[in-house]
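Every protein chain but one is kept in place in this view of the complex.
Showing chain A:
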Amino acid sequence: MAERLRQHDTRQEAGAAAGDVPREAPSGLRDGTPEGPLTRALDGLRAYRMISAMWIRSTMAYRASFAMTTFGNFAATVLDFVAILLMFSQVDALGGYGLAEVAFLYGAASTAFGLADLAIGSMDRLGRRVRDGTLDTLLVRPAPVLAQVAADRFALRRLGRVTQGLLILGYALFAVDIAWTPLKVLMIPLMVVSGAAIFAAVFVAGAAFQFVAQDASEVQNAFTYGGNTLLQYPPTVFGKDMVRGATFLVPIAFVNWLPGLYVLGRPYPLALPTWAAFTPPLVAVACCALAGLAWRAGLRSYRSTGS
């Protein structure tokens, strides 16, 4: 039997060397090849796709429930905006901003947040996974843990918020009185995508924190959902310190305030150069890099302490 086993072994090694791997595997993903950051990212995306597809199928096992929660999600976010409409039935401006302008800020923040929430919104469950030990079952899989955790409980019902955000943003773009320039038009998709990335970084950083403090999901929610609520109003509504915090500490101001106020032709409450309005993509990249480092540190700490 020993010989048979050895054959088994050499067959495997020969397979790895000659590329005798499943046809779908691109080169460089095989066993034994040192994994570069790019292969890891591709591997992660692949795992994310597969796991989120499984969650979609899981939700479809309860179709009625899916339809109801999606509608509920949509309705809840719509009511959220109705509150602002009600405010405007009493006043003409909020912090010096008209309804269309507030709707613009609201729609941009809501869409960006909705996209991040849709993609990785369940990361606040990480603490629970650490507590009950199910994170270990992800760690024995040949896929990056971040991708597996990000895809955890992937829920299409979160499209409800994205839909609401897009509808309000669409309304605002028609209603708002702006002298459109090509740069301002370009700014719209840019701010939504960068904003989603910034929120995603906050989600990841919050999850990384949960490796250390497992019951910190509410802290995370304060920054994600709380941050979203903050951004739905013009910065002039808040005190300067709050705006400073949102600009320099947790830079969510780059989601919609800075680029949005440029589009609206409004001055930013803080003395920042005009070009700062164009930095959201850079800020997003920096945030994601920092969040990635935080994640690695968190995971390393988990693997050295257990829980």
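Definition applied: a contact is a pair of C-beta atoms (placed from the backbone, for glycine too) under 8 Å apart; a residue touches a chain by one contact, two chains touch by 3 or more; residues count from 1.
Note that in this section contacts and distances are computed from a predicted model.
Enquirer: Absent chain per UniProt: "RNHCP domain-containing protein", "Amino acid ABC transporter permease", "ATP-binding cassette domain-containing protein" or "glycine oxidase"?
Expert: So the chain that does not appear here would be "ATP-binding cassette domain-containing protein", according to UniProt.
Enquirer: Of A:G36, A:G95, A:G133 or A:G170, which sits in contact with the chain we cannot see?
Expert: A:G133
Enquirer: Can you list, in ascending order, the chain A residues touching the missing chain?
Expert: Answer for chain A: residues 1-2, 4-6, 8, 21-22, 24-25, 29, 31-32, 35, 43, 47, 50-51, 54, 57-58, 61-62, 133-134, 136-137, 139-144, 300, 303-306 touch the chain left out.
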